[in-house]
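Shown here: the complex without one of its protein chains, the others still in place.
Right after this comes chain A.
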Amino acid sequence: MSGSTSNMQLETQTQNDRAVLIVKEERLDAHNSSELKERILRTLEEGGRRLVVDLADVKFIDSSGLGALLSGYKNASQRSGTFVLSGLQPRVRSMFELTRLNRVFEIYPRLQEAISSQGVS
């Protein structure tokens, strides 16, 4: 990424052998989506094979935000890992439905459910 990094607010945790990325931004758009994509990729490269991305704080997502998550999903799959989402607000979820990406992603209502449900490896 160029020098115009957005310094995205992102909390990372490890819980129950899952790498958890909690997006602490209200918007995921072309300003910060490439940073999210890189942070997901870095987590995978550092050995996190079972990723949970929590979007509970995200009120707005655009096509580039969806693209960044899709990139994470594909990269995790290529590494035989898992990639699940949690906490989608209704309007954010409606964007997944409009683009049919709700059929691609495994989506849980709450973070704790995502962490405990991702048991199949």
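Keep in mind that, in the parts below, contacts are C-beta pairs under 8 Å (C-beta built on N, C-alpha and C of every residue); 3 or more make two chains touch, one makes a residue touch a chain; residues count from 1.
The rule is short, and it goes like this: contacts and distances are computed from a predicted model.
A single chain of the complex does not appear, and UniProt lists its protein name as "Anti-sigma factor", one of "NADH-quinone oxidoreductase subunit M", "L-lactate dehydrogenase complex protein LldG", "Fructose transport system permease protein" or "Anti-sigma factor". Listed here are the chain A residues that touch the chain not shown: 4, 6, 27, 29-31, 60, 62-64, 66-68, 70-71, 73-74, 91, 95, 98-101, 103-104.
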